[in-house]
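One protein chain is absent from this view; the other protein chains keep their places.
Presenting chain A:
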Amino acid sequence: MWLVARQHRAALWAGLAVVVAIAAYIVWQRAEMMGYFRAHDRDTYRTPLLNTGRLLIALPALIGVFIGAPLFARELETGTHRLVWTQSVGRTRWLIAKLALPLVAVTAGTAVLAALYTWWWRAARGQFQDIAWGTAVPFDATGPAAVALAPPAFLLGAAAGLLLRRTVPAMVVTLGATAGIQYGLDALRPHLMTPRTVVSEPDASGEFAVTHFQVYFNSWRGMGNGYLSRSGEKIPFDRCASVTGGEDAWQRCLDRLGATRRVYEELHPASHYWPMQWMQAGICLAVAVALAAFCLWWIGRRRA
């Protein structure tokens, strides 16, 4: 344990400095924003809020590439593993120490930043309704999901380093794989829970379906929308989009499908935020456990 701490002393301090810097920035920006909101136009703080979120969602990849990937790859590349592997302490214990200490550090650091960003985001949320809560920023930068992204990214880097034994290829693979995982999670997220369907009735004049602003307040929209048929079937707006012949043809297409003027929209209400956060965190932790198990299995197999 001492060895791992000593070996990565510089990295630990650097990581701590980064966390403190971002944390201080968040606290400062949030305080400034709250003061500003009282008197001015809201949009000034959109850029820092979004950019900080983007920085936070890039953090897992950075952790994997710069902390995870060199962890074992550097040892294997420079041959120093031969120094450690021939001491009395077993390789498995060495591997566990090498994984555990940085893992605790990156998780704690990410947790601090995610908590602060969540705090900022909650204060800002009311002002930026157009930013859906389900997109990468803020979803991957807030709550347990943000924290849970760090361990699999770190372990992915470590496993890549063990397998490839070279630092630079391990970093490249880690970058690609982490980006892939985050992209995959973003694509998967709308399907984690069944969207709620909200139906808007035509207004008194019978001409237009008017949606209630309140319904969409705080919701993650855009899961799908369209007309309801008389029998209650959903007809997405784009069902007739490919019909040529102008508005008349489009109307005929809709009539043929039996569309009424009732409009539905599928969305994830704000109440889906926490279940989805925990689901994504669970997926990430399962991946992390699998990667840690792989590292242990690999080192055990090498000794046999």
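Just so we're on the same page, contacts are C-beta pairs under 8 Å (C-beta built on N, C-alpha and C of every residue); 3 or more make two chains touch, one makes a residue touch a chain; residues count from 1.
FYI, contacts and distances are computed from a predicted model.
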Among "Monosaccharide-transporting ATPase", "Response regulator", "ABC transporter ATP-binding protein" or "Stage IV sporulation protein YqfD", UniProt-listed name of the chain not shown: "ABC transporter ATP-binding protein"
Touch criterion as defined above, residue of A:51, A:80 or A:271 at the omitted chain: A:80
Touch with the omitted chain, as defined above, among A:90, A:176 or A:236: A:90
Per the touch definition above, residue among A:6, A:122, A:230 or A:252 touching the missing chain: A:6
Chain A residues touching the omitted chain (full complex): 1-3, 6-7, 10, 78-90, 303-304
